[in-house]
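For this view, one protein chain was removed and the others were kept in their places.
The chains carry the letters A, B, C, D, E and F, assigned in the order they are written, with residues numbered from 1 in each.
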Amino acid sequence: MQGDSDRRSYDRGTSIFSPDGRLYQVEYAREAVRKGSATVGVTTAESVVFASDTSTRSPLLERDSVEKIHDVDGRLGIASAGHVADARRLVDEARRFAQTERLRYGDAPGVETTAKAIADVVQESTQTGGMRPFGVGLLVGGVTDGEPRLYETDPSGTPSAWRATAVGSDGDVIRDYLETEYTDGLDTADGLALALDALRAGAADLTAAEVAVATMDADGFRTVDTDTVAGHFGGAS
Amino acid sequence: MQGDSDRRSYDRGTSIFSPDGRLYQVEYAREAVRKGSATVGVTTAESVVFASDTSTRSPLLERDSVEKIHDVDGRLGIASAGHVADARRLVDEARRFAQTERLRYGDAPGVETTAKAIADVVQESTQTGGMRPFGVGLLVGGVTDGEPRLYETDPSGTPSAWRATAVGSDGDVIRDYLETEYTDGLDTADGLALALDALRAGAADLTAAEVAVATMDADGFRTVDTDTVAGHFGGAS
Amino acid sequence: MQGDSDRRSYDRGTSIFSPDGRLYQVEYAREAVRKGSATVGVTTAESVVFASDTSTRSPLLERDSVEKIHDVDGRLGIASAGHVADARRLVDEARRFAQTERLRYGDAPGVETTAKAIADVVQESTQTGGMRPFGVGLLVGGVTDGEPRLYETDPSGTPSAWRATAVGSDGDVIRDYLETEYTDGLDTADGLALALDALRAGAADLTAAEVAVATMDADGFRTVDTDTVAGHFGGAS
Amino acid sequence: MQGDSDRRSYDRGTSIFSPDGRLYQVEYAREAVRKGSATVGVTTAESVVFASDTSTRSPLLERDSVEKIHDVDGRLGIASAGHVADARRLVDEARRFAQTERLRYGDAPGVETTAKAIADVVQESTQTGGMRPFGVGLLVGGVTDGEPRLYETDPSGTPSAWRATAVGSDGDVIRDYLETEYTDGLDTADGLALALDALRAGAADLTAAEVAVATMDADGFRTVDTDTVAGHFGGAS
Amino acid sequence: MQGDSDRRSYDRGTSIFSPDGRLYQVEYAREAVRKGSATVGVTTAESVVFASDTSTRSPLLERDSVEKIHDVDGRLGIASAGHVADARRLVDEARRFAQTERLRYGDAPGVETTAKAIADVVQESTQTGGMRPFGVGLLVGGVTDGEPRLYETDPSGTPSAWRATAVGSDGDVIRDYLETEYTDGLDTADGLALALDALRAGAADLTAAEVAVATMDADGFRTVDTDTVAGHFGGAS
Amino acid sequence: MQGDSDRRSYDRGTSIFSPDGRLYQVEYAREAVRKGSATVGVTTAESVVFASDTSTRSPLLERDSVEKIHDVDGRLGIASAGHVADARRLVDEARRFAQTERLRYGDAPGVETTAKAIADVVQESTQTGGMRPFGVGLLVGGVTDGEPRLYETDPSGTPSAWRATAVGSDGDVIRDYLETEYTDGLDTADGLALALDALRAGAADLTAAEVAVATMDADGFRTVDTDTVAGHFGGAS
Partner (left out) sequence: MQGDSDRRSYDRGTSIFSPDGRLYQVEYAREAVRKGSATVGVTTAESVVFASDTSTRSPLLERDSVEKIHDVDGRLGIASAGHVADARRLVDEARRFAQTERLRYGDAPGVETTAKAIADVVQESTQTGGMRPFGVGLLVGGVTDGEPRLYETDPSGTPSAWRATAVGSDGDVIRDYLETEYTDGLDTADGLALALDALRAGAADLTAAEVAVATMDADGFRTVDTDTVAGHFGGAS
């Protein structure tokens, strides 16, 4: 085929297929995810651990406001890579979903249910006209019915469950690292160490202060302080 | 005619015909189905059997979360090939339809009724503006009024009933195999063996762990465990 | 004129006329009808007979599920050629119309009323933006007030009544045959024979099993079994 | 100017003017009218007479179903040339209008009021986006307050009253004939003769069976049978 | 600039400006007005006089149905040049407006108020998408609070008051004539004479029967019969 | 850059930015303002004065109907340059706003509040699709809480307050004149003289009859008669 010129004919509308059955706008949104700084998720025997690169351009920017990891409802967490504003909108959707379910059924929804609700919103953005896809990849984590679960949702609206994975910049490198190093039956501390090591497999010179970490276990969502991270890195924040 | 340049004039809007009466967007959506990993459906004297290729890129991905076969309501199953997120949306439609019908008529809808309800949703996506077609082929199976039924719905919204068929990658090869090997009056175990053999006719090196299998009989929808599959493959998962 | 390049300027929107007063999208939808396998309709002194080519690609496909002839409400029948999914949608419209009329007036609508209601839906699809025309030609038949009536609706939304006609592939050949062979005052058996002969005038090697036949008389809609067809063909199904 | 290429810039949207103040889509819709078979309308001292060419391609087509002349409400008639399906939609509008007016004011609307109501619907189709014009010219006739009135509505939505006129194929030839032969004070039989002669001025070889005729006088709308027409033609139907 | 090619970039949408701040669609609609047959309006000390060219193509067309001058509500009149169907729609707007105001305030609206209400409708058609401008120029006349007033509304939606003016074909020639010949303090007969002379300044061979004339004074709207016009022309109708 | 061809890519939709962050449609609307005849606004110690060029093409046009200066509600005035019909629409918005506020709060809104309400309407026209910007610049003046205030609103929807300014043709020349000649503490007569002199700095041969003048002080909105203007010009009207 004529390559670029051919592709350009099909990639400017979210609601059309290319002759080879691809949705280019969804693939370009994946590129936006790959451009975002990396986020790692790891399941352990008792918890899910998130570690995110939050390195910033300026020392005057308050790092806490770089929202890579969100506490959905005290139990579940969402970590993201890609378009920050799009991630915020999906997190809002997740929060509304959790509240509504809790009111309706007296019980908050689990990781899988919540991840699939987000995926439904994302799928609709890829099929209905008048809207672009979401340029963000999310990790949804938490402990549901005693079991630590970690889901990813991508810009096509496909949910998938992982023992450990990464989204964003150098995601392939980090996933390779995880495939080699991951073992079942880790405790939270081991999981945290693995997540941090994996994150540094992609960006070796990250400092403790440039990393956001959170754990979700039976007691709920908790952020991990910089000193703990620095302890793992063998240095100050 | 001028070939490509001519075709390009008619294939970027879901709601128009080409001069030879074709709907190109529907044909491109069929291409998305052909790109998906394969799913086989076989009817037996007492059941319907689904077998799907769920091989994945990464050992850390939880294979159960690769949703190729869905339990609609404890009785009916839906297996898919193509765009995963689109399949999820249509399965949601099927579940809502089954619930509504049950509430309205006190009885859950059968295979044919459900497949046609899905097909109606798909047809509308091909005629009304502002929406692309669904890039997914579905198999809908179950036992209705004592009779095992297997329906396919394609991206044009056409429903059709089969004794055995396949959707997705290498579908032609698998269907050829089925046409040669299928016989009436199989029991569920025979049907399962045929479905697995047919699936391997398309992808010879699939392992038992890379295949999802489910049966729908008078007792309802049931998934088949990996050991049973491995037994058929003559090896471990 | 400049031929193709000129035509291309006016054929990509349903809601515009070409300089010579044509609606190209409607003409392309007619092409979709001509691509469909043929359906014949014949009126007799006491009934309407439909005969449709339902030959399929695969022996595993259940021929009954190839919907060429639909029972609307036990009295009227609709046979189609062209885009199967579009036909199903119009048949649904006809069923809804028949139910509504029956509830409102205590009496089900006749052939002419029903055909015109379908034609209205089709006309609207050709004038209002945001929708393509229906790529299907329909025959609507039945006995109303003691009189057998046969209507055709085409993609422009024009209804017309016939003593005998055909839609779909080789329609011209079949209509020529009917114009030569048709006579008034046939009984149902004669009408059935004529319809089958006409259908084979277009596709000589059709077997009895590849043909769907139905009759609509004062007692209502009835499908004709394969043995009866085979008897006419002088051979087994 | 650059002729064709210039025109093509302004003729593909109903809602825009060309630099010389023309609405091309309306002019193309007029072309669709000119392509339709002819219809003649003549006013007499006591009635309005319609005569329409209903010649058809096939002897199996039931001529009565070729709808060129419509009985609106037992009093008024509408005859058309052009796009048959569009004419049906406007006749439906006229029927709804007549019913509503009768319910509201206890009295059915006259010819002028009805013709103007149709013209309003047509005008809107030429100004508001998302809809093509109606490709049909209508004659509206009847006796209102003792006076026979004949109105034409064209694709621009302009109503005009005539003593005698024609729409459709060879309309110019027929109007020329009428301008020469028309005289005031005709009775219905004279008017019928004039209408038939005028119609044959455009298509000399029409037979009585190929012509539909209706009269509207103080007693209401009435179709004229083929024998009466044949009597005028000096031959059998 | 590049002339035509440059202009073509900005003249196909009603809702955009050209780089030099022009709205081309409005200017093209003005061209449609200039193509219409002429209408003259003259104010006198006691009345407003309209005179319109209603010459027609065919002697069978009933001249009264060529609507150039409309009686709005027994008091006000509207005369038009340009697209007849568009004029009818704006006259309908004016009638609705007059009725609503009368119901709301117990008093019918004056010339200025009515002209401005029409102008508001016209302006909206030039700014909001999905609609073309109105291709018509209107004169609105009548006596309000004892004062004869004459307003013009153009396709941009600008209202302006005149002592005497003309819209339509040869409007410039007629306005020049009026500027030379108009004097204050005319009575109705003088005004009528001036209007007719001005109209013939544009089209010298108009006969009395080809002119529609109306006056609006303290007693309301009145049409002037052909004999009176013929008397002025010094000849029969 | 490639100049014209580059610009043309971004200037045909109101809702998009050019690569250098400009909104071309807004800039073209500003050009429409610059094409309009000039209007001057001057604040004095006790009042705001408007003076507008209302010279017209024809002596038969009633100058009062050339609406350059509008009385909003007896207190505030709005003067405009540019597209007259657009100005009328915004003045209507201002009147509606003033009425609503008065009903809601028992007090009419001041100059600043009213100017900002207009600016909000204008801003929305520049951001939301389906509408072009307003091609008009407005001056809003009056005395609020004892203080004379003069606001300008431009086609971008930006409000700004001035001691003295001008919009429309030769606005730059007039503003230069005002910057040189304006002093604080003028009384109304001085302000009127300054406004007229400034207006003639742009168009030297304006006669008194070709200028509309109004003042807004503690007693409200008042138009100034031609004799007063002529007195200033040292000549008759």
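By our rule, a contact is a pair of C-beta atoms (placed from the backbone, for glycine too) under 8 Å apart; a residue touches a chain by one contact, two chains touch by 3 or more.
Worth saying up front: this structure is predicted, and the values here are computed from it rather than measured.
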Chains shown that the absent chain touches, full complex: A, F
Touch with the omitted chain, as defined above, among A:45, A:61 or A:218: A:61
Absent-chain contact - pick from F:66, F:178, F:195 or F:229: F:178
Interface with the unshown chain - residue positions in chain A: 4, 7-8, 11-14, 24-25, 28-35, 58-62, 64-66, 82-86, 88-89, 92, 125, 129-135
Chain F, residues in touch with the chain not shown (by the definition above): 2, 9-10, 13-23, 112, 116, 119-120, 122-124, 126-130, 151, 156-165, 175, 178-179, 182
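Definition applied: only the chains that are shown with their structure count from here on.
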Any chain in contact with chain D as well as chain E: none
Classification of the chain E:chain F interface as same or different, half of numbers criterion: different
Superposition rotation for chain A onto chain C, Cα-based, multiple of 5°: 105
Centre-to-centre distance between chain F and chain D (centres being mean Cα positions), rounded to whole Å: 54
Two or more partner chains touched - positions in chain A: none
Graph class of chain-chain contacts, one of line, ring, star, complete, other: line
Those chain pairs that satisfy the touch definition: A-B, B-C, C-D, D-E, E-F
